[in-house]
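Take this structure first; my questions come after.
For this depiction, one protein chain was excluded, whereas all remaining protein chains were kept in their positions.
Showing chain A:
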Amino acid sequence: MECVFGLVGEGFAVVVADTSAVHSILVHKSNEDKIMVLDSHKLIAASGEPGDRVQFTEYIQKNVALYQFRNGIPLTTAAAANFTRGELATALRKNPYSVNILLAGYDKETGPSLYYIDYIATLHKVDKGAFGYGSYFSLSTMDRHYHSRMSVEEAIDLVDKCIIEIRSRLVVAPPNFVIKIVDKDGAREYAWRETVKDADVASA
């Protein structure tokens, strides 16, 4: 029931993910951050098998950092996306990762971009994308209201429309969502949309 979706606007890309960590019928926590900051100007929103999700995204994050240390220059969003896809592809026929990823980034030369990478190593550069059962609702809503070069306000408005749709129409809808944005000033958390508040717990 994990929901991840995102879209590209004017000079920025935004990704949204639900924040429930679920095991069978139990909700472990409702404030699990599933959008990792890959580097200063990239975000990975991931959904799937919890162990794989963290393991794989951290692996990608550390390799991206290693590249930057070794070579003095950061990877472009496209290069990072292709690298990620390659790692999924290599593992696919041996020991697959069950992780779906939306990779959002901002490059000075090419502006904002969003990449759809699914667990069997499909790679697409997209303007809007989504994973999970929520995708039935968020993609339809985005198809209806999305246009290119949306402003931040318009994009967040569309994000909220998608969240409302998921909350009202998905049978076991996640209560909370996190919204992160990446633009020329970097990747950062934009907002949370919460209906259930967890007590604050010290992180692991």
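Quick notes on this structure:
One rule holds for everything that comes next: a residue touches a chain if its C-beta (ideal position, glycine included) is under 8 Å from a C-beta of that chain, and two chains touch if they have at least 3 such contacts; residues count from 1.
The rule is short, and it goes like this: contacts and distances are computed from a predicted model.
From the set "Dihydrolipoyl dehydrogenase", "Prolactin receptor", "Proteasome subunit alpha type" or "Histidine-containing phosphotransfer protein", the protein name that UniProt assigns to the chain left out of the figure is "Proteasome subunit alpha type". Only one of the listed residues, A:Val37, A:Ala65 or A:Ala78, touches the absent chain: A:Ala78.
Even with one chain removed from view, chain A keeps its contact list with that chain: residues 71, 73, 75-76, 78-79, 82-83, 86, 109.
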